[in-house]
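This is the structure I want to talk about, given as structure tokens.
Heads up, one of the protein chains got dropped from this complex, but the rest are sitting where they should.
Then we have subunit A:
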Amino acid sequence: MSTERWTTGSTGRWCRASRTATTLEGMTTAVRVRGLTKRYGEVQAVGGIDLDISAGEVFAILGPNGAGKSTTVEIMEGYRTRDAGEVSVLGVDPGRPTREWRSRIGVVLQTANDVAEATVRETVRHFAGYYPRAKDPDEVIEQVGLTDKAGTRIRQLSGGQRRRVDVALGVIGSPELLFLDEPTTGFDPEARRQFWELIENMAHQGTTIVLTTHYLDEAEALADRVAVVSGGRIVAEGDPATLGGRATAKARVGWAEEGEHRSRETDTPTRTVLELATRFDGEVPELTVTRPSLEDVYLRLIENPS
């Protein structure tokens, strides 16, 4: 089912070859949302959202707290009812979840403190029994890097280790589609990197992943496409590398000259660098070329949603 091409990036880690422009058409749709709205009393949490997520894609939903992203995801997960709009997740309306549908999706919720007294292995095995096509519990524990802790009670795990149990329980049923709600909140940097590798591996095996996150580097590292939600609407959507015109925005060239830092904004950074190289006759001191980061674009988008 997966038509992705994988290349080894310059860092030696797996990274996904961009294919959003070329292969979207003709792929099967994992999630389709049209005109979704949801209101809590006076508050319009979701004000008309359209989304298409293809099978095999890693899709990140970004947005500030209260923007409506959790509501949107919880409607797709079958946890909440909607006021209006069409939603189809793996061809099923999540407003009427069935057991068969539930066994095809995996959900990793935000913080939970349950199953404290059971060990990791007991818990994963127990949950494996819920699914018709469960993975091997020991393999899943291995995948999330908890083999050493398999016999430990969940109460005694660190926050990051607990989160991996959540992921193990989310994937134990071999889901076709996995929802991850702010999966790495509270992780140390090393644990986050390991977690990213886990997600990349799952995506590599063809699992569709829908992820919400506050970390823009996370979205950039993992997602094929991102949608920025603000005020209950999608204000931008696309490849994280080109979102909001990032790739073609003015670049800032910086260097050091006569003991101070200089910079210039330009549409033609290559020419500027060549000029500088000529002027310095070779190496330009402290040379940098930067374009707006995803964070810059994101902050601009949520401040001026139009």
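The rule is short, and it goes like this: a residue touches a chain if its C-beta (ideal position, glycine included) is under 8 Å from a C-beta of that chain, and two chains touch if they have at least 3 such contacts; residues count from 1.
Operating definition for what follows: contacts and distances are computed from a predicted model.
J.: Using the UniProt record as the reference, specify the protein name of the hidden chain from among "Transport permease protein", "Probable glycine dehydrogenase (decarboxylating) subunit 1", "Deoxyribose-phosphate aldolase" or "Polynucleotide kinase-phosphatase".
T.: The chain we cannot see is recorded in UniProt as "Transport permease protein".
J.: For the chain not shown, which residue from A:77, A:182, A:200 or A:218 touches it across the whole complex?
T.: For the chain that is not drawn, the touching residue is A:77.
J.: Of the residues in subunit A, which ones touch the absent chain?
T.: Its contact residues with the unshown chain are 24-30, 32, 40, 52, 54-55, 77-80, 88, 90-91, 99-100, 102-104, 107, 109, 111-118, 122, 126-127, 129-133, 153, 169, 173, 176.
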